[in-house]
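Report on one structure; see the data block that follows.
Here the complex is missing a single protein chain, while all its other protein chains stay put.
Labels for the chains are A, B, C and D, by order of writing; each one numbers its residues from 1.
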Amino acid sequence: MKLIAKDLECQRGGRHVFGGMSFEVPAGSGLLLKGPNGSGKTSLLRMIAGLGDIAAGTLELDGLDDELTIGQRAHYVAHQNALKTAMSVEENLTFWARFMGVACSSVDVREHLARFDLERLAGYSAALLSAGQRRRLALSRLELVPRPVWLLDEPSVGLDAASVELLAAAMRRHTEGGGILLASTHTDLALGFNDTLDLSTFAGRAA
Amino acid sequence: MKLIAKDLECQRGGRHVFGGMSFEVPAGSGLLLKGPNGSGKTSLLRMIAGLGDIAAGTLELDGLDDELTIGQRAHYVAHQNALKTAMSVEENLTFWARFMGVACSSVDVREHLARFDLERLAGYSAALLSAGQRRRLALSRLELVPRPVWLLDEPSVGLDAASVELLAAAMRRHTEGGGILLASTHTDLALGFNDTLDLSTFAGRAA
Amino acid sequence: MKTFLCLVRRELVLTLRQGGGAGMALGFFLTVLVLLPLGIGPDLKLLQRLAPGALWITLLLSVLLSTDRIFGPDYEDGSLELMTMGPMPLELVVVGKAFAHWLGTGLPLAVLAPGLGVLLNLDSALFLPLLAAMVLGSLSLSLLASLGAAVTVGIRKGGMIVSLLILPLYVPILIFGVAATSAVIGVPELMGPSMLILAAISLVSLVVAPVAAAAALRSHMT
Amino acid sequence: MKTFLCLVRRELVLTLRQGGGAGMALGFFLTVLVLLPLGIGPDLKLLQRLAPGALWITLLLSVLLSTDRIFGPDYEDGSLELMTMGPMPLELVVVGKAFAHWLGTGLPLAVLAPGLGVLLNLDSALFLPLLAAMVLGSLSLSLLASLGAAVTVGIRKGGMIVSLLILPLYVPILIFGVAATSAVIGVPELMGPSMLILAAISLVSLVVAPVAAAAALRSHMT
Partner (left out) sequence: MQKYANPTRFNAIAGAVLPWCAGLTVLLFAVGLYLGLVEAPQDYQQGETVRIMFVHVPAAWMAMATYTVMALASAVAIIWRHPLADVAAKTAAPIGACFTFLALVTGSLWGKPMWGTWWVWDARLTSVFVLFLLYLGYIAIWQAIEEPTRAARIAAIVALVGFVNIPIIKFSVDWWNSLHQPASVLKVGGPAIHSSILIPLLIMAVAYTMLFLTLHLVAMRTEIMKRRIHNMERAEVAG
């Protein structure tokens, strides 16, 4: 399994964002997306997740026979956390797990909440969570629902030092487990790898 | 002018967050709020801004005669950016400036957009902004509307390295200009000062 | 299938807790109910005559006005993106949401309608037809509503456009709905056909709406 | 004062661009007008008799149903917090928003009402009274709406609660509004008093609503 991008070009709202971007991410490795604001990190992740038009170039997940889309194989953690404040912490996580096709028991859910140190809050309404706690709740989805590709958009935003460590650990577990990982970030996460892609170098390039 | 907190206690949703907190921030100096997620950084800033109940203790801005509240003298930059996607970048900033009582010309506005490197986007709808660009737009309010107290909740979130530098510069200008500054952060901003308050030490303390 | 049910459950939980759904519908219904006599005068004969139409219009309006809640919140908090990605086909997601919307808005109204009709002293012979027709009709109302919502999700002027878009589709439902309801006291032989047509409309919209809606959503996402 | 105007301008810009306001109102109005004859049958005499009441009810509903847009968005994106802090007294903010809401919803409807009344062949003698009464009445409607919106901002079941809360306050407006409107063909001497009462209600709500609303908003913020 291998994520291959060839000569990708991205346009948002009719404006050219980046072009001529090619990269490969083999199973078991990760790629950090760096670049100034507006350089297209979010746009790229959305393209891979199937949430953005590919203006030019190709994007494929190599070496898999069935015809699932990349999006169906990928986790996408965006700036928004996709949480419902009207539901409890546990309800939120459970719903996404079930929706993504994992029949999980309350035990699994709490265990994965615990991985981001949220089990104490499981019963509380998500409205009561602090910014970082919300982020952690969104992240606890990642390992509960096994998916080969992780697309994380500034995952460490709002997390305290300890939680950043938990996140980094999860990311390492994922790559070591043979997963593919792309993460955009402005701060540096202490990960096992540091292959980075600087999007500013593709700005203004045509395909 | 001096911000004085005595034996502050904070409760959210009936739950005790922190107590027995006392500190002083004299004019021309700043205080960094640190602490794990849920330790009460946002809650504290909101209390100072007048957006949260003070369960116990006192909070006052010393050495000023008129009877404005602290909130009316303070800037509060929260997790949310208070932007309208239906308005252009310039319109957004102009509105807040006018609303906060500054009769600013389009020139001033663009000049302050420039300080966060946004003048190029002035005409675009705020809906087209990337996460970091939105944050910068929210921040450009700070210096356009002169207010003695700045309350910044994780101001550097989503900012690229260059913008973090711009922010740090603005914060330095503010303190050097005799302003008071409180900022919560998980990452460290290169500021002139580093008096920090670790909120985790006040958890579970009664007033 | 399990996924589908879990989606419906979640939608219902949300509408109920956020006071959309039954509560909202009932509130709206009561509102209209109180306003109507005050507006047109407490003439019981007249009220009785207007009752079926008034109830149907109320039903249509409350469905029309709750459309933005079908996809709006999920669009804003990023849930909709995850749903477009997720393994469940988007068409099915739409069906699920439309179904939940029906359970939360149309159905309660349909069930409440006869009871509240009493206050407009609705002819008791109409209770059953009204109930049946409304249950049938509201299903297609919700499906079409979800189509309108999908087309206008996250775009400016959504509110107005949606009403202009779906209204034409609603007109036939209203006509046959009222026909089916007041057939008993009017032209009894109209009853059967009208009901059948209502059922037919529901079936057609069950096929068309989800596909169209899903397509619209996809193009909104990208 | 400049601040006040700038707030009103911003509110209007937002409602217009987001298709709330006039567009939305008109859409809703047309909807009801189209549905009404369909619902109760094309009996012109009857329609004419119902017209004033129907128009008034539509006005009330469209105001009632646009309440959540008064504070909702600003609450979600954090603007409301800045407004509670800002130098402008919160009471004034409320007035500004209510005023903008009136300009965006109540006023256009009031102005359009006579024109649309033609479709319900409203007696042309009623055009002017209708216009006057609606302009007067809708102002207090918007003020009370902002109160209801402030009380329910950001809480669950807001939608339903708001209608339960404002309805009682709307009843008198509707009664006197209709009275003032159809006085010409009904009891002419009711005209003057009703108008006066409408004006009085507007004044009272202009005093009470902002204060209460501001208090409610403050307790929501803290």
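Please note the rule applied: a contact is a pair of C-beta atoms (placed from the backbone, for glycine too) under 8 Å apart; a residue touches a chain by one contact, two chains touch by 3 or more.
Predicted model, so just to flag it, every value in this text is computed and none were measured.
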item: Among D:5, D:44, D:118 or D:155, residue touching the chain not depicted; value: D:155
item: Contact with the hidden chain (one of D:46, D:92, D:171 or D:184); value: D:171
item: Identified contact with the non-displayed chain, of B:17, B:31, B:109 or B:144; value: B:17
item: Residues belonging to chain B that touch the chain removed from view; value: 13-17, 53, 204
item: Missing-chain contacts mapped onto chain C; value: 19, 30, 34, 37-38, 42, 44, 47, 118-119, 121
item: Touch list for chain D against the chain that is not drawn; value: 147, 151-152, 155-158, 160-161, 164-165, 167-169, 171-172, 175, 208, 212, 215-216, 219-220, 222
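As a convention for this text, only the chains that are shown with their structure count from here on.
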item: Interchain contact steps from chain C to chain D (minimum; 1 if touching); value: 1
item: Label of the chain whose CA centroid is most distant from the centroid of chain A; value: D
item: Chain A-chain D separation of Cα centroids, rounded to whole Å; value: 45
item: CA centroid of chain A to CA centroid of chain C, Å; value: 37
item: Multi-chain contact sites of chain A, meaning residues that touch two or more partners; value: 79, 86
item: Residue list for chain D, restricted to those that touch at least two other chains; value: 17-18, 76, 156
item: Complex contact set, residues of chain A against chain B; value: 12-13, 15, 35-38, 42, 79, 128-133, 136, 154, 157-164, 186-187
item: Contacting residues of chain C [partner chain A, same complex]; value: 2-3, 6-7, 10, 13-14, 17-18, 73, 76-79, 81-88, 221-222
item: Interfacial residue positions of chain C with respect to chain D in the complex; value: 17-20, 23-24, 26-28, 30-32, 34-36, 38-41, 46, 49-50, 52-54, 56-57, 60-61, 64-65, 76, 156-161, 163-164, 167, 170-171, 174-175, 178
